[in-house]
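The full complex has more chains than appear here; those shown keep their coordinates.
All chains are identified by letter, namely A and B, in their written order; residue positions are counted from 1 within each chain.
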Amino acid sequence: MDETLSLVLFSGTDDKLHAAGTLAAGACAMGQRVNVLLQYWALDAFRTATINADHGLAFDSIRPGTRQPPAGSAAIPWLETFRMAKELGDVTITACSGSLEVLGIAAGEMDPIVDGAGGIASFLLAAEGGQIVFI
Amino acid sequence: MDETLSLVLFSGTDDKLHAAGTLAAGACAMGQRVNVLLQYWALDAFRTATINADHGLAFDSIRPGTRQPPAGSAAIPWLETFRMAKELGDVTITACSGSLEVLGIAAGEMDPIVDGAGGIASFLLAAEGGQIVFI
């Protein structure tokens, strides 16, 4: 399989970051190229100042009766999963320039796992013919 | 159309489960195979103990001025929609083994509408060349 998986990563909670990392690592393991575009709260989560913080869980987790992760959200290994994906295969993580501007974040504030900044046009160009997933 | 629709179902509120069920049923009606991978709060929602509970609405519904469903979230027929989709066509619902582990849920706790447990790799393999949607 030599398709590209293009991942618009918008969400910033540990559970959704983990779902994204798992998808990226799985695609890598199957030989796919993976392009991740960080927007809004995912962009926020990948800042050097916050990348190791506890980012909590999605709103869905708050409903009464849900099974909570016994080890807590801080133990969810989403960043390790992205690091493993980058070691395994061809993963590019890009900070969305539009979101940087809206949130007033400088590109230099991003953690070194982020490869650079770029816009939606070049992201979509690389996505051509492949799958686009929004998380 | 003989494509496969691959649905990563992460969310556990009644409105998003309904959106997912509608997409699955629509794809079935068009002759597509549908593979659903249950992660996190969707996995939680498909447990026998909780599948018939009121799972509430997404955070977006809380904003002042939104039009609330007159019949309430408990009346949203998401489970019936999935059941109909399974009768109509070729729908496989899989509990994500990684999410089972993170939430400390045993495979035996899942409702019988769930066909089994499995990982991201076999899900992505079956998704090859088709569409992947994350809800």
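Miscellaneous remarks
The criterion applied here is as follows: a contact is a pair of C-beta atoms (placed from the backbone, for glycine too) under 8 Å apart; a residue touches a chain by one contact, two chains touch by 3 or more.
Being a predicted model, the structure only gives us computed values, none of them experimental.
Total copies of the shared sequence across the full complex, per this structure file: 3, with 2 shown.
Following the convention adopted for this analysis, only the chains that are shown with their structure count from here on.
In whole angstrom, the spacing between the mean C-alpha positions of subunit A and subunit B is 22. Across the complex, subunit B is touched by residues 1, 3, 5, 15-16, 18-19, 22-23, 25-27, 29-30, 58-61, 63, 65-71, 76, 131, 133-135 of subunit A. Within the complex formed with subunit A, the subunit B residues making contact are 8, 10-13, 39-41, 44, 47, 49-50, 53, 55-56, 58-59, 98, 102-105, 119-121, 123-125, 127-129, 131-134.
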